[in-house]
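For this depiction, one protein chain was excluded, whereas all remaining protein chains were kept in their positions.
Chains: A, B and C, in written order; residue numbering restarts at 1 for each.
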Amino acid sequence: MPRDITYREAVREAMTQAMREDDSVFLMGEDVGVYGGAFGVSRGMIEEFGEERVVDTPLSEAGFVGLCIGTSLMGMRPIAEIQFSDFITHCMDQLVNQAAKLRYMFGGEAEVPLVLRTPGGAGTGAAAQHSQSLEDWFIHVPGLKVVMPSTPYDAKGLLLASLDDPNPVIFYEHKLLYNKKGDVPEEQYRIPVGEARISREGEDVTVVAAGLVHHHALEAADALSGEGVEAEVVDLRTLSPMDHETVRGSVEKTGKLVVVEEDVKTAGWGAEVISRIVESESFYALDRAPARVAGADTPIPYNKNLEAFIRPSPEKVIEAVRKLLDVKVGVYS
Amino acid sequence: MPRDITYREAVREAMTQAMREDDSVFLMGEDVGVYGGAFGVSRGMIEEFGEERVVDTPLSEAGFVGLCIGTSLMGMRPIAEIQFSDFITHCMDQLVNQAAKLRYMFGGEAEVPLVLRTPGGAGTGAAAQHSQSLEDWFIHVPGLKVVMPSTPYDAKGLLLASLDDPNPVIFYEHKLLYNKKGDVPEEQYRIPVGEARISREGEDVTVVAAGLVHHHALEAADALSGEGVEAEVVDLRTLSPMDHETVRGSVEKTGKLVVVEEDVKTAGWGAEVISRIVESESFYALDRAPARVAGADTPIPYNKNLEAFIRPSPEKVIEAVRKLLDVKVGVYS
Amino acid sequence: MNHKELLEKMLLIRAFDEKVNELYAEGKVHGTAHFYVGQEAVAVGVISALREGDVITSTHRGHGHAIAFGLDIDRMAAELLGKASGYCHGKGGSMHIADVKAGMLGANGIVGGSMGIACGAGWAFRRRGEEKVAVCFFGDGAVQEGIFNEALNLAAIWDLPVVFVCENNQYAMSKSVKTAFDTDTLSGRASGYGMPGVTVDGMSLLEVHEVASEAAELARRGGGPTLIEAITYRYLGHSKSDANLYRTREEIQQWRKRDPIAHFASELEKRGELQKDEWRELEHAARERIEEAFEKASEQPEPEPESALEDVYA
Partner (left out) sequence: MNHKELLEKMLLIRAFDEKVNELYAEGKVHGTAHFYVGQEAVAVGVISALREGDVITSTHRGHGHAIAFGLDIDRMAAELLGKASGYCHGKGGSMHIADVKAGMLGANGIVGGSMGIACGAGWAFRRRGEEKVAVCFFGDGAVQEGIFNEALNLAAIWDLPVVFVCENNQYAMSKSVKTAFDTDTLSGRASGYGMPGVTVDGMSLLEVHEVASEAAELARRGGGPTLIEAITYRYLGHSKSDANLYRTREEIQQWRKRDPIAHFASELEKRGELQKDEWRELEHAARERIEEAFEKASEQPEPEPESALEDVYA
């Protein structure tokens, strides 16, 4: 019997189960206590674990993330929550110059098992400073891992795996996914960090996505199926390390690649997905130019219609796939 | 008669000439005054302009960059210097959430003409926190421009153009270029922000680069010429907005693309150069899989040999081009 | 200083934010907003101490500052409704209302985000030899951020004409100042930077006005910055979604008894500057004005979707 819970509850369940088992795990962030977090993810947790383990911090993103790094060097397993992923700009030094590099700079003689959870993405009308998708920055930083689950099931399994990981993991949630429901077993399970999943099989085109827009890809695939086009959808789930093998396998089968990403198109992670394909032997397996469906190269505007205009959508994915299949040019024309 | 000056002097000359002409231009940063900046770029300037226009700041990267943004809203033309580009992590909020977005969020009713100069890159044995190439982050931020000149001539012309630009510009210098000499006219001239340059013509392969590694590309091209391979070298000069047209023109001519970048390979800007080519019609003009020569996916190690091992070099460019030309597979095999 | 006009400003701010709260509750506005209700005496008290050409920076809770500074209610309402005629042409919304040319350098969605910017305005004034002042509004939450340290220090060492106004409304979202600080006042931080610090009753417009006038005067004369801590309270939730779990109903009621508008109105009555119950009429007028603004705004055209691609670069 399926046990449907929300993405929010799945994240909470993973934290709760980890904290029950391991006293060194704790959650620290702004308003994570009685308020339950800006998006209610930790609601109820302070009642179970007390304010020493579900810790309301002052507005000091660099300070408390640094503190978490310190606890991790001392053998603890902190979970830091950054209230909106846009505010991660405040702790870039701690994440990039400290957490990501301490182990390497110390010649491998230290571990920094930190999980930093944060909700990314747009679609809430919160405008340019509360809607960004900046995960690409961290993919570009060796020493960090970047996880971005799209389903409640993956959220729980990946969060538990991230908490086991001896490395710093940036764990991207999405505001518009928090209410999404899905089947989630109550017992603990892990989904390995770094493994993509083929969420829909198909022969005609490979659509690679992650996070919220993975659902756009699936919706688009369903619609395209009505037109006789069977898309294979890959949910990356982890962005770093990137599971190139799964993408490769699919692209070599379909010969066509569309990447769907919510972040700004220019220098987004879709470019990395594409580059890994085209700079390898798989290049010769492509029979169409690959395509990206991404956020426009703009900040996120406030007005609903403007916001929708610049964001990826199932319709834009459908259009991109259609366009790609239509192309009758180049070597195959 | 050529007037050979160093890259350092070219940057200084651009600042000096702009400051002589326009009283609203000033330089602010750590140790830019009597010390002359960590790399001596502003040496002598405080003597000419005084400490109100060549301003030594406390160690407050967020504070003084924020201050510069404020002055730019008030109509001034600040130049902020971040001593090592790694410390830009401290002012990410000011650059990304403020400078880049104020104009957009305010509906176009403001301008933020800020130039932020900073030396990037490795090769000095300064290890992981003083050697990064993080320019890709800013290419991914709409509202910012990113400039990275490779020659003294371009440094001067691009800095003067950046100072004219009504938008925030991140101006990347390179520690290993400061002593490089080149012909630089004394009079003022501008090189438009956003225009690449073909620095060497060739028919066989297009090598796209920028900054220090542009010289690796040229060196490699010279060596390859001895083997009968004529590389066309494109110096991007500006990374954002990216001059795709110049790259496209060259790639459509040569059918082969190698990107040389100093930053970490994964999710570096080379991926964007490649993606723009392969997602356009130019895909069909490529007769080989494109390749990237980039920094390894590691922090920068201290030891000289280790550091050299993970960095791009002329030899690695030569090897990549050879490998690419050797490939006898795929649709053309 | 026309006292009645100041009362009207406060009433306008309150009516505006009560209306916005209502619209959110009805689901009629997109995004989120933060309400200034309860804190009106701070914005109006401080800004009434300014002169033509002075500037302010604001926060996520910025409607009060904007109205006190004289921004147009119609264009503010239009912005909240995402209209093309709004201050940001629909691109900014509540958290980014600005009128840079007029000297309102912007609301800011990042806590502490405008503290450096205010210093920059001060820097520009000083460099140009203009006797002008930049007021930097921020909450108790911003005092917890790193940039507070950097900005106050820069302003102090360079004697910048900046007045730092900390609105200590007891909470940063759910974080009470009692647990966020280990000191009784926040103005006590000032001495560590070598600048004057003063704590004032933020529910008293006249007291706020007085300390702000002194601070502005000092700054204008080249005497450098001041840190003002105004003790105040936000009556409503932090933003549209707030169950108020971190405080009690009683606490809110206690503070409401010290209401800055009622307090100022009765002061004016005592002084004979206001007829008895005249403020109820003014309140009514303010509400009408606000209703009218939102009605007009709702009839304004939406921006063209394609306009989303504009204004990224100048």
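Following the convention adopted for this analysis, a contact is a pair of C-beta atoms (placed from the backbone, for glycine too) under 8 Å apart; a residue touches a chain by one contact, two chains touch by 3 or more.
All values reported here derive from a predicted model rather than from experimental measurement.
Shown chains touched by the missing chain in the whole complex: A, B, C. The chain omitted from view is touched by exactly one of C:Asn149, C:Thr226 or C:Ser239, namely C:Asn149. The hidden chain makes contact, of the residues A:Gly29, A:Gly125 or A:Pro142, with A:Pro142. Remark: the omitted chain is touched by one listed residue; of A:Met45, A:Cys68 or A:Leu218 this is A:Cys68.
When the omitted chain is restored, the residue from B:Arg77, B:Arg117, B:His130 or B:Arg197 that touches it is B:His130. Seen across the whole complex, the unshown chain contacts chain A at 26, 52, 57-58, 60, 62-76, 78, 93-94, 97-98, 102-111, 142-143, 145, 166-167.
Seen from chain B, the chain kept out of the figure touches residues 30-31, 33-36, 38, 56-63, 86-87, 90, 124-130, 296-299, 301-310. By the touch rule set out above, chain C reaches the unshown chain at residues 144-150, 153, 156-157, 179-183, 188-189, 191-195.
We adopt the following convention: only the chains that are shown with their structure count from here on.
One finds 40 Å separating the Cα centroids of chain B and chain C. A straight line joining the Cα centres of chain A and chain B is 29 Å long.
Between chain A and chain C, the centres computed from C-alpha atoms are 36 Å apart. Under the contact definition stated at the top, the residues of chain A that touch 2 or more other chains are 86-87, 90, 127-129, 297-299, 301. Within chain C, the positions touching two or more other chains are listed as 88, 90-92, 96, 108-110, 113, 146, 312.
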